[in-house]
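Some notes on the structure that comes next.
The complex appears here without one of its protein chains, the remainder shown in place.
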Amino acid sequence: MATITSVIPRPTSYAGIWGWMTTVDHKRIAVLYGVTAFIFMLIAGIEAGVIRMQLASADNDLIAPGAYNQMFTMHATTMVFMVIMPLSVSFFNFVIPLAIGARDVAFPRLNALSFWIFLFGGILMHVSFVVGQVPDAGWFSYANLSEKPFSADRGLDYWAISLLVMGTSSVAGGLNFVVTIINLRAPGMSLMRMPVFVWMTLITSLLLILAFPVITVGLIELVMDRNFGTHFFVPSGGGDPVLWQHLFWVFGHPEVYILILPPMGVVSEVLPTFSRKPLFGYPFVIFSGIVIGIMGWAVWSHHMFTVGLGPVANSVFTITTMLIAVPTGVKIFNWIGTLWKGSIEFTTAMMFALGFVALFIVGGLSGVSHAVSPSDFQQQDTYYIVAHIHYVLFGGSIFGIFAGTYYWWPKITGKMLNETLGRLHFWLLFIGMNLTFFPMHFLGMNGMPRRIYTYSAEFGWEYMNQLASLGYVVLFIAFLVFIHNVFYSRNSRRVSHDPWDAPGVEWSIASPPPPYNFAEVPQILGRDHYWIVKENAEAAGTPITEPEPLVDPNSIHMPSPSYWPIFTAVGVALIGGGLLSHYALSFVGGAIAMLGAIAWSNEPTTAPSDHH
Amino acid sequence: MAHETEHTSNHPSFKQYVIIAIILFVITIIEFGIIWDKVGIEDDLGPTVTPILIGLSAIKFAIVIMYYMHLKFDNRIFGTIFVSGLVLSFLVGGALITLFVGFGGEPRGYAAANAVPYEHHEEVEGKEHVEETAPMKETTEPVSAGPVVLAVSAVGETLTFDVPTLTAPSGSEVTITFDNPSANNQHNLVIVEAGTKDAVAADGTAAGPTNDWVAPGDARVIANTVLLSGGASGEVSFTAPAQGTYQFVCTFPGHNFTMFGDFIVN
Partner (left out) sequence: MAHAVEHEYTTTGLNHRKMLMWVFLGSDCLFFGSLIATYMVYRGQSLVGPYPIDIIDIPLTTVSTFVLLMSSFAMVQALSATQADNKRGIVNWLLFTAFLGAIFIGFQIYEFNAFKNEGLTLGGNLFGATFFTLTGFHGAHVTLGIIWLVAMAILGAKGRLGPDTALDVELLGLYWHFVDIVWIVIFTLLYLIGGFDAGPSVMPGG
């Protein structure tokens, strides 16, 4: 395999497109994830727009029912798997090594592989639009609607196979971050001194690697039912559609904690910074995160209360679901305790973090009402659930992610996002979000079911739907403001390495960080390490200045770029693509992936030419 | 600064590994012996067979993990990580199985009601698998047998009968005793012409409960029990009609889709 690198030399520089395609630097991979996820967010946002325009008036015929089904399926699938998750992973990538005092993740090439597989998997999912066979059975594709007799075209195959491909990316990423966080913390950073965001990432990574295998099995069984004649979920063959629901939700419930724990971690970083106080009750916040991660495995059938599992099962899951609200409440009280008597600075990041807390409380309350199975019988499959989902995922995850974006933007780029535009962005998003989703609580209680493409005027739902659709317009404008802010800020002046006077280790190095992150691996002094460092420096009369760039950057050996990750990812994607077109292609893809893996393992982490 | 401090001491010796391998083989032989009919102790062990087999393989499982995978001598972090995944898979898998097999809800009698029963074969090489429902006898003289008593019951809370087929000689005096052991469901048992169960049920729905969900004077109905509440039993007596295949069904609204069978008159 060394012979291949003599034909195509191992890349050595960061320059140009080839530099981006072969990067193993976590900071660049973070940017790749962030930009890709944002583009998918725009696509999913357009799909949401189509939905809202169709529902804006009764008996509307903007789009046909079949197309409507495709819209809500793709909107949700994209948002969950191709927007929120990769945006969180983008933050993991950028922040974690910096926050723990490391120079990169434990497995930089595996990190790159995760990104490329995600990108190709997301593209594969959207190829379904190109071939006109789009998934349309909802984002959880219940059997046996998802089976061939009821979903005859290849849309569901695109859905299942793309998710299988993207699942490998998630598991690989989860494995990488578990090892990174356990094994690459700088000296002095014990587990109980780790920033909350790092803890939440650790828990999320464990959830990723444990939950995805379950949906992998479910998806495999679905693909086999649809293409190889099995009857896993087909009643006429003895199969039970409810098994699909179980497999999906055993994955699906930890998945929603995967979606919310990282943003909660972000909020736990932002609130202390802009309250000028350490996080209140750090051990409780950590412990409740761990409890949520563990208990999240015990609540999945609350998505199935109306399936007929029986009173015993329903009661058990009601109890466990109500219990899991407790650690979430603990976090909220600790956040409030952090704010209490703090010296609050209303930066945009802070406003998004505060917005998270407020909106997540609303979403959490509707969640508690779902937990009680008798009341869920009324709410299930109505717009009340849609309201809950969006308050926790939009008001929660997306707001938390925007808080992180505004917070870490200066560290990533060396420039701040404009605060005025940021405030406008926040208020438009906040107002738009509430205008869109609050009416849905009432729509649900008044009986409007989910996933209907239209409704009669006599139901009296039109007014609330109009409000919701108006809210979408506000959200659309908010996103335009954000995009404008990103471009506008490219020309703003550079800021210091620590514009917020923040506590995290990542703020002690230059913005943007040099490729090697830390000139010297720091010795961690405690939680809120950098605050301690700054206090000590003030007390000693030697205040902190801009970090000096390293005299000889080549004295630190960083992992070298490599093209094997993208090469192997092409193989994995072809395996999936082959299953959707010609099986021969899958064998080619398998061979490519295997070749890539072997070559990769023969390649040293750092190229010999990079050594002195 | 903690550099790699993996020690590779504390290995079992070659001899110890051989002993471990032998232990694994012996346990496997014991497991085989337990279920081998030439040893024949399986029946003596009764319901303890399953726990014993599971216990024995758990021992093998643990031995391989502890010694071959070296977990006994390695840092506890590895064990914690792996065992967490292992325990989680047992708990979640167990919960899933319990939800299907255990508590209430909609129990799964579908296979019991509709599957092709297992036909025991003698030890014949290349055995053909007989996959048929109850045999349809060819013409025989109508046997005026004595009275025939057939027992049927509903299966728990399911909407199924406990037998897929009833048989009686043509012309005999048939008494069908029907037991409804469920707590919540009402059932009846109606003998109808072949292929008419759903139509009879539809008309029965229109006829209402006071007519026991059977349309009065329905020519397709040969005989029927009254509507039985949960916990009740009833019976119906009639003369078995001309030879052929008929059906029996419960015509409580909606039950006819799963609660039916064949009534063979030979």
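Every chain is named by a letter (A and B) in the order it is written, and numbering of its residues begins at 1.
Please note the rule applied: a residue touches a chain if its C-beta (ideal position, glycine included) is under 8 Å from a C-beta of that chain, and two chains touch if they have at least 3 such contacts.
Everything numeric here is computed off the predicted structure, so don't read it as measured data.
*Asks:* Have a look at B:L45, B:V155, B:A199 or B:V226 and name the one touching the chain we're not showing.
*Replies:* Looking across B:L45, B:V155, B:A199 or B:V226, the contact with the absent chain belongs to B:V155.
*Asks:* Which candidate, A:A48, A:L124, A:L247 or A:A313, sits in contact with the chain we can't see?
*Replies:* The missing chain is touched by A:L247.
*Asks:* In the whole complex, what residues of subunit B lie against the chain that is missing from view?
*Replies:* Touch with the absent chain occurs at residues 1-6, 8, 11, 14, 17-18, 20-21, 24-25, 28, 31-32, 34-36, 49-50, 53-54, 56-57, 60-61, 64-65, 68-70, 75, 77-78, 81-86, 88-90, 92-93, 96-97, 100-103, 107-112, 114-121, 127, 129, 131, 155.
*Asks:* What subunit A residues would touch the chain not displayed?
*Replies:* Interface residues of subunit A facing the absent chain: 106-107, 171, 174-176, 178-179, 182-185, 187, 189, 209-214, 216-218, 220-221, 224, 228-232, 237-240, 243, 247, 250, 521, 594, 598, 601-602, 604-605.
In this section, only the chains that are shown with their structure count from here on.
*Asks:* Can you list the subunit A residues touching subunit B in their complex?
*Replies:* Going by the criterion above, the answer is residues 178, 182, 187, 206, 209-210, 214, 235, 238, 240, 243, 246, 250, 297-298, 301, 308-313.
*Asks:* Can you list the residues on subunit B that touch subunit A in the complex?
*Replies:* 1, 77, 81, 84-85, 88, 91-92, 95-96, 99-100, 103-106, 108, 110-111, 115
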